[in-house]
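Sharing a structure with you now.
Of the protein chains in this complex, all but one are displayed in their positions.
After this line comes subunit A, so read on.
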Amino acid sequence: MAADLLLVPGLASFRASLPSWPVEKSIEHLISLFRRRQIRGPKPCALATAWLLRKVVSTTRATEPGKLILRVQDVGKKLVEAAPRELTVGNIVRRVLGAIREEEENREADTPLGSEPNSIPPTPAGELPTSFLPASAIAPARDDSPLGRPQNRPALLSQQTGGPERRPAVTSMFSIMAHPTMRGSAGGSSPIRSGSSTPSTVPQPPQNTDFRAEVLEAITEIVDELDQADEQVAGYALDHISSQETIFTYSTSPVVQRFLLKAASKRKFTLIQAESYPNSHKATHATVIGSKIPEGYEDLDTESFSKPLIAYGITVLLIPDSSIFALMSRANKVIISATGVLSNGSIVAAAGTKPLVTAARFHRVPVIVLAETYKLSPVVPYDPFDFVDYGDVQKVVPYQDREMQLGLQSVQNPVTDFVESEYVDMFVTNLGGVATGYMYRTIRDQYHDEDLEL
């Protein structure tokens, strides 16, 4: 069985092939897998991207951070083009780039800065006044260097605004000192650090192997985060599910399942599960009843769970999508997962989520969205239609039904819906709860702004 899996083009086969193939071949392989939708869903795409980028970084001949960033950007662009609607591909690319930049920053920060008449003594993070923002007003952004730090990089640390703790912070204590605003001037640029007016900045000593090793380590941390994110999100389950509640959920995904299972171990509640026909209903049925999801029906992100909720004594009520409005009146809260979260807090989720949350709004039922950090995307949804993905039409009208196939003017099978942020009452990420209004900040803090455009 395992051997069979490896031969089926997909995530497992890709992973198996990675160690042995030359990097260019692997890149092409992944691009074709993305193009053919043989790897689909946020988590598989994220994992594949992370693995590939790790390989790219480990095999690249680029030694300087600048060149490395260029290399990763180059590969990343191709991957994103191959899977334009899979937001996590771009997210991971940006995270890797961010990791490189951070390592580069840390490296610079390690070098002695020397005395600078204009430098402001380092201030503790907590005292950093917010009035320094937005720094974008201070100096124009310089993009002449691939390592260019944007002038509008906010100097705030996450602790100040009470946001969730993050992994290696984008801005560290040392980088504040390096910030142009801290220097009080925006003049001069070095090939390494733009906006830096520190004359005493010494050129980086070439520590390529160490640098690359640290970047690789950072990427490994990203991969680990991908694997653990579900569990981390589930860790907050008990905060949000109380006893005797009726939870309404739609479609199925590992993170929601884990979330509910975690709560089920300690609380008794009722679950109303809407099946999301035609794309995820089989996965939903399988999850509900505890059997294996049939092959080929793993849409979005799905996983088989050995023990279904009912095994924990939870009452599960499976309903077709048409009864959503009718049953919503009985729900206490709606808990769903997002395929992706966009920069303004709006989400991309399973098709049919929009009617679901509209019904929830009518009945005044709060909507909680579970989103792991790798799903948070800095992309701005200028055009919501960009994010609607389409799937197999024959799930709506089977090919056998010639009458309908020939006669209908159009049939579509959207796999995802775009839902504006105002429908979401709160997010739960692996770093904790995030209010919808603050989601933009959380996302922004996760990436470097110069990585927004790949």
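Everything that follows uses one rule, which is that a residue touches a chain if its C-beta (ideal position, glycine included) is under 8 Å from a C-beta of that chain, and two chains touch if they have at least 3 such contacts; residues count from 1.
One rule holds in what follows: contacts and distances are computed from a predicted model.
From the set "Translation initiation factor eIF2B subunit delta", "UspA domain-containing protein", "ER membrane protein complex subunit 1" or "CENPN protein", the protein name that UniProt assigns to the chain left out of the figure is "Translation initiation factor eIF2B subunit delta".
When the missing chain is restored to the complex, the residue among A:397, A:426 or A:452 that touches it is A:397. For subunit A, the list of residues touching the undisplayed chain reads 4, 7-10, 13, 17, 29, 32, 36, 38, 275-279, 281-282, 285-286, 288-292, 294-297, 309-310, 313-327, 329-330, 350-352, 354-355, 358-359, 362, 384-385, 388, 394, 396-400, 403-404, 406-414, 417.
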